[in-house]
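These notes concern the structure reproduced below.
The other protein chains are all here in position, but one chain of the complex has been omitted.
After this line comes chain A, so read on.
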Amino acid sequence: MSVPFSGALRRSGGIVSAIGKQLKSVNLKGVKRITVQFDPFAENVKSTREFLFLLSTPKVAATNPKCVVKPEIVCDRQPANIKFALIDSAQEQAKVKEIRFNSDNLNTLELLQLCNKHVSSLAPPEEVTNKVLTKAEKQKLAGGASGGKKAIKKK
């Protein structure tokens, strides 16, 4: 009697690689403006500050160069929050004008996961532009078509 296998075959890389994996799938195409508001002396702002840092990395910023990340510092110890102001097509899709995360009790990984779940899914799909064919590719296509015809003729 053997117990069927359960569990993972590979060991997980830890929280850092989980954050890296989430970061790769962040897409800010559907966002016009991100406002990160926090009080630096409040408790539990570490995750908000880390999130602000991760949003400012060149790879994430490259997903939408028009999106502005604006940090707002307040001095009244109110809990930290992050607001995503959506573009028009995303607003229609989600039926809301902006998405707000209350990040006081969320850690960095959870923030990224929620961001991917709610915000990255609202990114408009990329339009496929017409690819310019090189001469070699054109010959290959033409050769393939005529080669097929020849084979049929021979038979």
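Methods note: contacts are C-beta pairs under 8 Å (C-beta built on N, C-alpha and C of every residue); 3 or more make two chains touch, one makes a residue touch a chain; residues count from 1.
Criterion: contacts and distances are computed from a predicted model.
**Student:** UniProt names the one chain left off this complex as which of "Fe-S cluster assembly protein DRE2", "RALBP1 associated Eps domain containing 1", "Large ribosomal subunit protein uL10m" or "S1 motif domain-containing protein"?
**Tutor:** The missing chain's protein name, per its UniProt entry, is "Large ribosomal subunit protein uL10m".
**Student:** For the chain left off this view, which of A:52, A:86 or A:115 is in contact with it?
**Tutor:** A:52
**Student:** Pick out the residues on chain A that sit against the missing chain.
**Tutor:** Output for chain A: 40-41, 43, 45-46, 49-50, 52-53, 56-58, 69, 71, 73, 75.
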